[in-house]
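Missing here is one protein chain; the remaining ones are kept as they sit in the complex.
Showing subunit A:
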Amino acid sequence: MKIDVLYFAWVRERIGEPRETVETSAATVMDLVDELKAREPRYDLAFSDLKSLRVAVDQELTEFDASLEGVCEVAFFPPMTGG
């Protein structure tokens, strides 16, 4: 399946692009992270400390064990600093 993967703030800077389409068979967000980390060092760097990352699936904040079944969009970013 194809999933749009988005990156924001310093995650975007470490990956080097704001979004990409990924062909994956990952069942969960964590599986997707592991797939990406195995690809290139820049992903390993961006995902080195998952406690400092948040994830949204189809624009809803969720956890790393969330399922990717039927999902179109996954976004990774640091804790939000709105307001």
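Following the convention adopted for this analysis, contacts are C-beta pairs under 8 Å (C-beta built on N, C-alpha and C of every residue); 3 or more make two chains touch, one makes a residue touch a chain; residues count from 1.
Keep in mind that, in the parts below, contacts and distances are computed from a predicted model.
S.K.: What does the UniProt entry say the missing chain is called, choosing from "Nitrous oxide reductase family maturation protein NosD", "Transporter integral membrane protein", "Molybdopterin synthase catalytic subunit" or "Glutamyl-tRNA(Gln) amidotransferase subunit A"?
M.R.: "Molybdopterin synthase catalytic subunit"
S.K.: Pick from A:1, A:27, A:45 or A:61: which residue touches the chain that isn't shown?
M.R.: In the full complex, the listed residue that touches the missing chain is A:61.
S.K.: Of the residues in subunit A, which ones touch the absent chain?
M.R.: Residues of subunit A in touch with the missing chain: 6, 8-10, 12, 56, 59-61, 75, 77-83.
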